[in-house]
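See below for the structure under consideration.
All protein chains but one are shown in place.
On to chain A.
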Amino acid sequence: MTGTELLPGASPTVAALAVIGVVILEAVLLYAGYGILEDRLGPVVFEQIGRR
């Protein structure tokens, strides 16, 4: 899926900005999502590694 397919009929600049917007949104959501996962699972994983 390209920017052109994301926004059919949009100008190249708008399509490019839409792609950048999607990537920024994905990056922020993934950072936050994995952050929550790290807070929940991090101590358990660290404890497991410490025991081995």
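As a convention for this text, a contact is a pair of C-beta atoms (placed from the backbone, for glycine too) under 8 Å apart; a residue touches a chain by one contact, two chains touch by 3 or more; residues count from 1.
The definition used in the following text is that contacts and distances are computed from a predicted model.
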Name of the absent chain as recorded in UniProt (options "Gfo/Idh/MocA family oxidoreductase", "N-acetyltransferase", "Putative ABC transport system ATP-binding protein" or "Probable membrane transporter protein"): "Probable membrane transporter protein"
Task: May I ask you to list the residues on chain A that touch the chain which is not drawn?
output: 1-4, 6, 12-13, 15-17, 19-20, 22-24, 26-28, 30-31, 33-35, 38, 46-47, 49-52
